[in-house]
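Here you go, one structure.
A protein chain is absent from this complex, but the other protein chains hold their places.
Here is subunit A:
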Amino acid sequence: MEREVVEAEMVLPTELSFKRIQAYEKYPKGQARSRHWKHLKQILQAEREYQQLNPSDEPTYSSIESPPSLRPPKKICDITGFEAPYSDPRTKLHYANTEVFKQVRSLPNEHVQRYLALRNAQVVLR
């Protein structure tokens, strides 16, 4: 290992005296192990199942989620951020004026999709 790297101590040592079980013992190298963690979705699903069995008034991670807004959403030009009175039926992008429209029509499809992805409205191929 290079001197600067050693001096910066950026690499985590594999053996740490204050640990009872070292990481390499827990997660042996080169051994295919099944995924030992759950996604947040799975964790929350387990919580919901528990809630159904033991109904209680206690708040949970899912129950404190915010509701949708009551205010009418304003359309914003996807390209410029201006207020957008129009939307393009072909690309589904919102746009503010004719100049932006010209730009919208000249965008490659990949960019259109990326703009749409910004507000989670892209075309998803399954």
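One rule holds for everything that comes next: contacts are C-beta pairs under 8 Å (C-beta built on N, C-alpha and C of every residue); 3 or more make two chains touch, one makes a residue touch a chain; residues count from 1.
To be clear about the criterion, contacts and distances are computed from a predicted model.
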item: Chain not present in the shown complex, as UniProt names it (candidates "Actin-related protein 5", "Sedlin", "Glutathione S-transferase" or "Trafficking protein particle complex subunit"); value: "Actin-related protein 5"
item: Sites on subunit A contacted by the missing partner chain, in the whole complex; value: 1-2, 4-5, 8-13, 16-21, 23, 26-27, 36-40, 43-44, 46-47, 57-61, 63-71, 73-74, 76, 80-83, 90-91, 96, 105-107, 109, 111-112, 114-115, 117-121
